[in-house]
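Structure first, then comments.
Only one protein chain is missing from this complex, and each of the others stays in its spot.
Take a look at chain A:
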Amino acid sequence: MAGVAVSTTINGDHVEYLCQPDETLLDVLRDRLGLTGAKEGCGTGDCGACSVIVDDRLVCSCLVLGAEAEGRRIETIEGMAHGEKLHPLQQKFLEHAALQCGICTPGFLIAAKDLLTKNPDPTEEEIRFGLAGNLCRCTGYDKIVRAVQDAASVMRG
């Protein structure tokens, strides 16, 4: 099977790669580009651990083909902090202990960033439904919701 040449932008950097036509964006990120922050929890779009943002849209990267990234703008967890300066969501997840094992954390942070971009002042219910595509088995979500509320407050200034 011949590879597909893809030219795309990931976390602001121009990136080119060859991938197989049936290869997912998640596989490309993890196995070809070494960006292992997105996790494969299910491979069927049910857990959100592989969440990335493609052209301002939150997606499960396990449901997107690597070839579909051509000409797009992709944001992953690796691009969320600016150097040593954490994004307010990252900082608040730490302060609130909104993670235990941490496997779902990159996906939650990406999904929460997307949520706050679209709705900077969400109610608790809007946060809960906005993050309902991301599974966490450790926390019971309580501290995640509080961290997002706190980060939203900081980001609104």
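In this text, a residue touches a chain if its C-beta (ideal position, glycine included) is under 8 Å from a C-beta of that chain, and two chains touch if they have at least 3 such contacts; residues count from 1.
In this text, contacts and distances are computed from a predicted model.
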Taking the list "Glutaconate CoA-transferase subunit A", "Xanthine dehydrogenase family protein molybdopterin-binding subunit", "Branched-chain amino acid ABC transporter permease" or "NADH-quinone oxidoreductase subunit M", the UniProt entry for the undisplayed chain gives the protein name "Xanthine dehydrogenase family protein molybdopterin-binding subunit"
Would you mind spotting which of A:I53, A:C136 or A:A152 touches the chain that isn't drawn? A:C136
Could you tell me which of A:S7, A:T44 or A:T117 touches the chain that is not displayed? A:T44
List every residue of chain A that touches the chain not included in the displayed model. 20, 22, 27, 30, 35-44, 46-47, 49, 76-78, 80-81, 86, 90, 93-97, 99-106, 109, 124-125, 127-129, 131-146
